[in-house]
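One structure below.
A protein chain is absent from this complex, but the other protein chains hold their places.
Now for subunit A:
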């Protein structure tokens, strides 16, 4: 059986860089695809606009709101999909409500940002006992990533001038990026193999000198350069993969990488 070899080169809260060896390309690529498209997060899905006298139309603002990353730690167990819920429309088990209510009274341009979004409880919340889902949520669950954290620039939604206002209610739902990219926890996933192009999976376009025009990347130092005049090994297969996963903060990089276990559920049919 294949036993993967793993080395984490760099690890931050929302970024991890690792090298995966001794697996085949299909496996490594599935890992990449799962991290990008199969991990559930929460995002604003429905917006009820109560007042909008800003220069941006309702749809424009709704779209911008949808793209704001919200804290989604432990989302796979801490939240239900509305389709699996037994409520009529949405409830405390399968949704979170965010409100925004901003007016500009000053004679300067005002920024409406993700910091103005406030989590509010559902009307009936607390009437019934808290479900097992809610217990698993962290305090900030569902609020914008980095809200009121020092040094974190909030996300600009709109700019308003004196006399303009924006008042709305957002319904936050759980989903995956196969449904809409706003639910992807990853902002970027880089994936590289064979930095010297020994396998000839690509051919470089060049003016005069291929080597001079295509400088080697950082990962080239990890592998032996081809010898001059080395014959092409057409049986060779890639087995060393360089990943760099960067998240939007909705899930931490560690959580994203650990959750690839979700493939097991695909395999257990």
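Remarks
The rule is simple: contacts are C-beta pairs under 8 Å (C-beta built on N, C-alpha and C of every residue); 3 or more make two chains touch, one makes a residue touch a chain; residues count from 1.
What we mean here is this: contacts and distances are computed from a predicted model.
Set against the options "Adenylyltransferase and sulfurtransferase MOCS3", "RBP11-like subunits of RNA polymerase", "Large ribosomal subunit protein mL66" or "Pyruvate dehydrogenase E1 component subunit beta", the UniProt name belonging to the omitted chain is "RBP11-like subunits of RNA polymerase". The residue from A:134, A:197 or A:254 that touches the chain not shown here is A:254.
The missing chain, though absent from the display, is touched by one residue of A:62, A:114, A:143 or A:164; that residue is A:164.
Counting the whole complex, the residues of subunit A in touch with the unshown chain are 1-8, 11-14, 18, 20, 23-27, 29-30, 33-34, 37-38, 51, 53, 81, 83, 103, 107-109, 111, 146, 149-153, 156, 161-165, 175-176, 178-180, 249, 254, 257-258, 260-261, 263-264, 266-269.
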